[in-house]
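Notes follow the structure.
Left out: one protein chain. Kept in place: all the others.
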Amino acid sequence: MAEAHPVGFQWVMEAKKRGAKVFHVDPRFTRTSALADTYLPIRAGTDIALLGGVVRYILENELDFREYVLAYTNAATIITDQFADTEDLDGLFSGYDPERYSYDQGSWKYQGHEQQRESEDTAKERETAAGLRHESHGMPVAATTQRDETLQHPRCVYQILKRHFSRYTPEMVSRICGIPVEKFEELARAWTENSGRERTGALVYSVGWTQHSVGVQYIRTGAIIQTLLGNMGRPGGGVLALRGHASIQGSTDIPTLFNLLPGYLPMPHHADHPTFDEWVDSIRHPGQKGFWGNSRAYAASLLKAYWGDAATPENDFCYGYLPRMTGDHGTYQQVLNMINGKVKGYFLLGQNPAVGSAHGRAQRLGMANLDWLVVRDLFMIESATFWRNSPEIATGEIVTEECRTEVFFLPAASHVEKEGTFTQTQRLLQWREKAVDPPGDCRSELWFFYHLGRVLREKLAGSTKPRDRALLDLAWDYPTHGPEAEPSAEAVLKEINGYEVATGRPLGGFPEAKDDGSTAVGCWIYSGVYADGVNQAARRKSRHEQDWVAPEWGWAWPANRRILYNRASADPEGRPWSERKKYVWWDPDKGAWTGYDVPDFEKTKPPSYRPPDGASGTEGLAGDDPFVMQGDGKAWLYAPTGVLDGPLPTHYEPAESPVRNPLYGQQANPTRKVYTHPVNRMNPSPPEPHSQVFPYVFTVSRLTEHHTAGGMSRTVPRLAELQPALFVEVSPELAGEVGLAHLGWAHLVSGRAVIEARVLVTDRLTPLRVDGRTIHQVWLPYHFGSEGLVTGDTVNDLFGITLDPNVLIQESKVGTCDVRPGRRPTGPALLDLVADYQRRAGMTPDRRVPIVTTGAASEAHERTAGGARDGGGDA
Amino acid sequence: MGLKTFIQGWPVYRQLTGADPLGRGAAAQSARSAALTARTETADSVARSVCPYCAVGCGQRVYVSDGQVTQIEGDPDSPISRGRLCPKGAASKNLVTSPLRQTKVRYRRPYGTEWEDLDLDVALDMIADRILAARDETWEDVDDQGRPLNRTLGISSLGGATLDNEENYLIKKLFTAMGALQIENQARI
Amino acid sequence: MPDANSLYGPLDPAPDAGWVEAGPRMGFFTDTSVCIGCKACEVACKEWNGVPDSGFDLLGMSYDNTGALTANSWRHVAFIEQPRPAGHRTPPFADNPTGPPVSAESAASAAGTVTDTGTVPGVPPGSPEAAARMAAGPEFLGMPGAQPPGRATGAETRSDFRWLMMSDVCKHCTHAACLDVCPTGSLFRTEFGTVVVQEDICNGCGYCISACPYGVIDQRKGDGRAWKCTLCYDRLGAGKTPACAQACPTESIQFGPLDELRERAAERVATLHDRGVPEARLYGHDPTDGVGGDGAFFLLLDEPEVYGLPPDPVVTTRDLPKMWKRAGVAALAMAAAAVAAFVGGSS
């Protein structure tokens, strides 16, 4: 955190000043470790084992915050007897389909819900990264559940959890992670001792956590701990993601993602969502509790914002105009399609995949096989110059004179040359004022896309093709200003906030959204950012003039709420759990919820409220159901549906690992997304032979002095001089084993590429004792490329492409490689070296990576919900 | 300047007559030093901005003189950053004024070996033509069972997470309307 | 009239330098125990003061690629890796399969690296042995027996480790030799008690560079003038915080009236000692030390020289009166000898 988010780290230091104990878990000793009270070196890719160990520690010693767990989580909920755990199936859950490498979730359900089958085709859900939808809400379950408040029922979530994690003993944690038992126990003790009624503990992760083939389950495990300890929805608690880009939160809220529409509305699927109603119901889930009950209004209002007057209730608000998904259209699938010549044109908008994405070679080969490429950036980045300056030029894989890709480089406007909002990592929108005009041809994306749309519409004017209607009917009349005709960002923000179609009055919040076409809302969760016609995101009331929650600085979605689910900061009766930790509470005199923050609850719904039978939507939520976006108003320790790789997290080895999974026969995530393609050969891992060809674990991350792919730091003298070269950090022990000298050269070889780096031999890295073996890890920063003031090989070239099944994010934080002293070969000799390694490791082009590595697969297949399945929901 | 003022401006004279006989302070101060002020005080305008690097969202104040950014520093009012910045944030002025910053459209024709210049409007027009061509070439109306698809898989986009919400909104809106489905983002990476 | 302590001893420098109604003396307190080595101070300083680049070479001095304070780096963050205990903290590598530490060898190799900082003398290479001792581990190979007493434990494996970081800067001494010896009055004492080079006056005589007991001030190539931290004289004039202190994320660099800073520092040391960090000590805070106390002082976690600071600096002008006396005697002797040579004896 000190390494990649130094300014955020000031708050950790504040906490430390006040006596907080800081633990840091990282494969390498970083600037954060230097300031932490305890540092735990861990083998990359084993966090679930560590966190699972903590879960076990909590349950075995009954250290959970019982009152909280009983009232606010599904710990007491009883699960169907069809469910079989990894404990029974050697690392698989019931319902596994070894042909499709996916689960039928029918056997995971709550007791009595077996027959609800919204979307059991998890193979399809994986293709469409359905998991991402849950960024703002849980998957559906019916309101009422069977519970055992004593937590003794063998199939209640609490007992299932206990059994599932029973294997994660301190000794097992040590075997898997390489963390000594005492260290682990110190962590578990401190975490539990500092949670409960009087104290809270916070879990902070950097989004490297998401870059694993089990990334979502990493975060699930953290959430389970924080829920068991009562650290959710309370000040000083939570699971905090340190996101690495100024508006990466915003770019999923208002997504530029293939499977999402603004506000986490799903992109329609050709088979599941033929009609508007079916699409809306798939979001709304009739009969479900919680705020998604109104999704019809959000959906209708979005389409109204898109197609304006053309969108009417009669024509389903032009629902028909929306393109349909048929499967995986993610960025990595796209790249492989590029290599196969299926993609004509490619836009890169402030993005540098040649350096920043996994398997840089595949990225560049893909770009070299396009008809045209548009790059919009501040600087000349590697992705714009692959045709003249890339490793493939040196190896002869790309020949400039034979590369047909037509490249447009359009200079972009910087953050001070345009106005607009960023959404930072805690969902806070902050408006930026424009300071100066952009120089020369530099333009904002707002300008580019507005005018691109204008030109397209002009060119299509008069077209009779049905396909062009969507463009021609588009509501695309934004006011512009200035000599360059810059569109008004405030006008766009107003549309995002939503307004009354008749009067143009900006909405005060999403409750005002209507499903009859009388309102247009660009992104329902952002509704309220322009309440009362005031740009709430531009508020800059000094921290000195308001309390510590600072509600009048910027605007946080939803409804300017700073801590989600903050109803949980009060006990079921609505009283603060403790005076020290009071945040939001029920005021019986006023008959309303009050506190420091905007209550994440209906303002006047008393704690005593109990829903009438059959109530759904918000009425369905009881006065003590704090998790208002969840189908049952409870925090889920066990996910009966929605998480594609299991209702509970399980430790699986990374896709590339030198270690056989000590926990189960199932080596790696059985549902991970694998692409079998000649360019994408994965290094062998046990139980496959030859894994010793790539004996070392490598992991990559950021340096304080640089930013992601380096496009905004290697080009900036002030930063370039601070970290002027690519280096690899190795432990003294590995340096000795391989024969590396400080400041000398080393090269790293994977099944895809070879890169070279200067060597830093440092005591900050340590070998680990894993399952009786000594495992060496090396670390590199991934900022370097061939352009800019300081250059170096691209570390991400080493990675292959394997994705998390829930969100299709690649595993690019851990891989295996060999480390050799000296500089790498150049030209064709480099390809020969890789080929030699592929030969030694048996990585033949036709080799298929074994997904299932346990005999229990067939049994798991039997254990489906009555074996019944529906093929693809061609309803 | 008269001889008198010249003499009185002479530090030695000030040493002999003033409170700084050793000539180590007041007497040695130059006219420039005496007149020195922080350029932030004389700026034409100040913009309240936000750091473009990571997602902590540190407040920035952007000072402008004569249409040039003269200083970018932390905004002390911000409850997030309290006026502080990391090295990247502190280098923001260097970022926007970097000598490597590209300000002209560059064009590489197929099989070309060098960059060429291109007019921005021409570029925009050429890109529009190529979009329509790619769209026509790869358009899918319906799937094999006649269910609507309304899309092209011939166009891809990978958008940065350093773009504004307003920009992402327009990008998604336009691409969706043109049937381009393969719109992706750093958030997937 | 100058104070009796004008050259040495406790003194409030601004009034002594003719600032009749000077405000409180302003300064820096740099608390290295909370420094995260982010280098924001280096960048913020360069951005505000328009300081040029200082080289793009990998120095291998842990994460320090700046090397030292130079005319082109007015803040310098030092990084020291040591296989030593860090206060009360749990040993980071306890029970890991480690061998002997390598910090010493790595530091020794790094002692040889050079980069063109665009200044003279810039960052010259140094003595590998001294570097190795700075980072000496329990078992120090490479130069056997080169360890000061108290370092060697002969352990075969490393479990302890600490990473020291420290943002160095001009000390703005109470008795500033650079200022005293400056023949042009370019270096002068400001109304804030700080020491500033006036770029419109400096003629690059270089005297200040030899005079500084901390090796701070340095000459910029091509330009020829001497440059160093001004404690943001222009910002202070406008009532603003110096750029580095404003940027510092963790308040490792604190700016304020020196008296307050000294109190705060004393409390901080006491706190750290209570929390089991006995190695915490202040540096440059004492008005009775060799330079009359620094305007920019530090909380350190190891000996000063480990951070590249002199252990016991004394302002050279302390001895100036004696020097003039010796010169006078020598001059008289010279005159006498001349007279004698001519009057004594004939032919």
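Each chain carries a letter (A, B and C) given by its place in the written order, and its residues are counted from 1.
Everything below uses one rule, namely that contacts are C-beta pairs under 8 Å (C-beta built on N, C-alpha and C of every residue); 3 or more make two chains touch, one makes a residue touch a chain.
The rule we apply is simple: contacts and distances are computed from a predicted model.
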Among "Polysulphide reductase, NrfD", "Cytochrome c7-like protein", "ABC transporter substrate-binding protein" or "Monovalent cation/H(+) antiporter subunit G", the UniProt name of the subunit that does not appear here: "Polysulphide reductase, NrfD"
Which of B:24, B:61, B:93 or B:130 contacts the chain that the document leaves out: B:24
Contact residue for the chain not shown (choose from C:13, C:52, C:92 or C:213): C:213
Chain not shown: contacting residue from C:25, C:46, C:84 or C:268: C:84
For chain B, residues in touch with the removed chain: 10-12, 15, 22-24, 27-28
Interface with the unshown chain - residue positions in chain C: 7, 57-61, 67-68, 78, 80, 82, 84-86, 99, 105, 107-115, 120-121, 123-134, 136, 141-144, 146-151, 162, 177, 180-186, 201-207, 209-219, 223-226, 273, 278-281, 301-303, 305-313, 316-317, 319-320, 322-324, 326-335, 337-347
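The working rule: only the chains that are shown with their structure count from here on.
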Length of the line joining the C-alpha centres of chain B and chain C, rounded to whole Å: 35
CA centroid of chain A to CA centroid of chain C, Å: 45
Mean-CA-position distance for chain B and chain A (Å): 27
Touching two or more other chains - residues of chain B: 72, 76, 84-87, 89-91, 94
Multi-chain contact residues (two or more partners), chain C: 38-40, 42-43, 47, 249
Chain B residues touching chain C - in the complex, by the definition given at the top: 11, 18-30, 32-33, 36-41, 71-74, 76, 83-87, 89-91, 93-94
Chain A partner contacts - residues on chain C that touch it in the complex: 34, 36-40, 42-43, 46-47, 53-58, 60, 62-63, 65-66, 81, 83, 86, 88-90, 92-103, 105-106, 109-110, 113, 137, 158, 161-163, 165, 249-251
Complex interface listing, chain A residues touching chain C: 2, 6-7, 9-10, 13, 29, 31-39, 41, 178, 180, 182-183, 186, 704-705, 717-725, 727, 731-733, 735-736, 741-743, 758, 760-764, 766-769, 774, 789-790
